[in-house]
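For this view, one protein chain was removed and the others were kept in their places.
Note that the chains are named A and B in the order they appear, and that numbering of residues resets to 1 at the start of each chain.
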Amino acid sequence: MPIDAPDLWIILTAASVLLVRAGLGLWMIGASRSKHAASAGIRGMAEFCVGMLAFWAVGSAILLHTHNGVLGLAPRLLIGLQTPGVSACYFAALVLIVTAIATSAIAERCRFFVVIVLSVLVGAVLVPVVGHWVWYGWLGRVGVLDVSGALAVHLLAATAGLVASVFVGPRNGKFNHDGSTNMIPGHNVGMILAGALLATAGWIPWLAGASTLAGTPRVPAVMNALVAAAAAGAASMFLSFRRFGKVDGALLGGAMLGGLVAISAAAGAVPGWAALIIGLVAGWLIPTVTVFLDTRFRVDDPAGSVAIHGAGAVWALLAAGIFREVPFLDRLRQTGVQLLAIVVVVLFVAIVTGLVMKGVALVAPLRVREADEYDGLDLAEHDVNAYPDFQQTMIKSYHLREA
Amino acid sequence: MPIDAPDLWIILTAASVLLVRAGLGLWMIGASRSKHAASAGIRGMAEFCVGMLAFWAVGSAILLHTHNGVLGLAPRLLIGLQTPGVSACYFAALVLIVTAIATSAIAERCRFFVVIVLSVLVGAVLVPVVGHWVWYGWLGRVGVLDVSGALAVHLLAATAGLVASVFVGPRNGKFNHDGSTNMIPGHNVGMILAGALLATAGWIPWLAGASTLAGTPRVPAVMNALVAAAAAGAASMFLSFRRFGKVDGALLGGAMLGGLVAISAAAGAVPGWAALIIGLVAGWLIPTVTVFLDTRFRVDDPAGSVAIHGAGAVWALLAAGIFREVPFLDRLRQTGVQLLAIVVVVLFVAIVTGLVMKGVALVAPLRVREADEYDGLDLAEHDVNAYPDFQQTMIKSYHLREA
Partner (left out) sequence: MPIDAPDLWIILTAASVLLVRAGLGLWMIGASRSKHAASAGIRGMAEFCVGMLAFWAVGSAILLHTHNGVLGLAPRLLIGLQTPGVSACYFAALVLIVTAIATSAIAERCRFFVVIVLSVLVGAVLVPVVGHWVWYGWLGRVGVLDVSGALAVHLLAATAGLVASVFVGPRNGKFNHDGSTNMIPGHNVGMILAGALLATAGWIPWLAGASTLAGTPRVPAVMNALVAAAAAGAASMFLSFRRFGKVDGALLGGAMLGGLVAISAAAGAVPGWAALIIGLVAGWLIPTVTVFLDTRFRVDDPAGSVAIHGAGAVWALLAAGIFREVPFLDRLRQTGVQLLAIVVVVLFVAIVTGLVMKGVALVAPLRVREADEYDGLDLAEHDVNAYPDFQQTMIKSYHLREA
């Protein structure tokens, strides 16, 4: 990834990523129930701090080493001994996106320290290793096409979140004994959708900056992103209207974000009509995977992050191969490379995350007590009520709790 | 509109416009009642998707054709056959502002598909035609001064919204039989004002970018925008304090946005003292028009968009003529040109929108059923409760509804 843009553009790109993060933060707070809303916010800040420090102290030395294309360490970059180049600011912002996505999959029932562990893992190991492969190492050398982080951000985050969610287990009351599934609505739909709009505003300069860094065209990247997001939203509206007779807000917002994820590998390297198809497919894929994860695989993912970022990224990477404007054989080879990258990243992230979660589970339970989950993590873990001035519809049991 | 700025600036300008859009989105969700809050958000995303696709598939080919200054089509730009230049990214973002403003005027009572129709109309026809006139065509050639979209964004959006609102009719309970009017407060004043602050933050780089594209000075543009917004807010505070003995939040926020609209035609082409006057007048005009529309003309506009963007834009265009620093006769001629542009755009947009709404009304009713409006569009159209964890003050009638 040659960097020929002035450093200010890269700093702006990093700031845009943080704007996306603020949008995702709103999304995730809104998607939780009101009794877990402060927890969602506090965990969001906690993983920001911890993930950032882990990346700064260790991760950047792994990501930016120049020994080989697989795994190494640049000791001079450990614990900030030397200030890394400007690209590290951008990578740091990406880490903060990953921690937000991954930890959202275990929200509302895992214990606070699990969020910390997962954030350290993401910032110190997962993003640095995979990022090195993609941006400086062997995956980049075999020619994977991934302009703005489908592999090292979205797929990685979704895989880590999925594995963690399986280890932690679903929220209480999510899945019924008879095999049916309950939909647990977030407490503030307006906040969810405002978060999606904010994320969209930040996504455009992010994609433009990433295209500049990757050397792919940036004007088509922006146009493609807008088209893909819009097409995905439109497709999901059509789908949910046909299936449920209603346009579903969560599926629509998720599809739009999924459309942005789905264009993140190809960005400006594919023609406009391909962006339309990428978006339309994403708008069918994300809601479908969301519903499948929920009803068939019985994986609990409160904010829909696994479908949006996981399925979105897989499709993004394949689409970048399929629609790249090269001769047919090269296109086939490109698609093969993309598939290889998907498999390798999913396996690596799943195995490492699984081992870590397994190890942690041996030391301490991953879940809060059932009564704490019932009362809400706000009360149980942080002694606050996110909305102390409002009458809420839940019943508090704390007067009956054992000490 | 010669484009001598590097493309990255234009992309950033487009992103800033999307930030304004996120702010307007917050404004419009907050300005609706809680039983319509999810609907406000979902419709916001729906018109984003549909308006964007309409512009991309058809609109950009109309806007960017080079055949003449009135009406034409560049077939090579249809359905993204060829990626248009970077200015199309900026214009696309402007389309999304227009759809947000126009559809907000028919919120809380029109049926979902009317939002879709209006968004297609805006993205495929209205903005492209008017935008072509202003930026590439005859209105630009006769010398209209409109730096950042007073005509093609604000006036157009307000006119379309006004006409649509008249066709759809007011919300139930808005106007009483005895001629009096009820004020229907939004459900979240904090969200409204946070949206205004966010829109202000995005407005500054938008105006700077648009000034760069228009070749007018950009530093005075920024200063003028801040002064106009502040003066408008101050004037509205004075006004509402004198009239009601209280500072009214909605009028204050609306006046600040109106001040930003009011400077959008002249931007940096007028001196600082003129920006002060433009703002002060806007701060008197917007609240006055808001109240007049409400109590005299009995037009229902839940988020105040018609007054803010319509009256704001008319004043913006006239002020750009009045205060332009040219000899008196030129100034007179300029003001005449501005007046001509206002009349032409209002007539064109009103007629086209009126015909479309009329046509649509022949096919299907524009309004939801009275019981649906009473229960809220969230429940009626999307089967959700925007705030499921909170006790709300409304009575649900759905157990009595016929199927």
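Some observations on this one:
By our rule, a contact is a pair of C-beta atoms (placed from the backbone, for glycine too) under 8 Å apart; a residue touches a chain by one contact, two chains touch by 3 or more.
Treat the numbers as computed from the prediction; the structure is a model and nothing was measured.
Residue B:M237 is the one among B:M28, B:I42 or B:M237 that touches the chain not shown. Considering the full assembly, B:A229 is the residue among B:A40, B:L145, B:A229 or B:V261 that touches the omitted chain. Those residues of chain B that touch the chain absent from the view are 9, 12, 16, 19, 23, 33-35, 185, 187-190, 192-194, 196-198, 200-202, 204-205, 208, 212, 218-220, 222-223, 226-227, 229-234, 237, 244, 246-249, 252-253, 256, 271-273, 275-276, 387, 390-394. Where chain A meets the missing chain, the touching residues are 7-8, 11-12, 14-15, 18-19, 21-22, 25-26, 29-30, 37-38, 40-42, 44-46, 48-50, 52-53, 56, 79-86, 88-89, 92, 112, 188, 191, 202, 378, 381-391.
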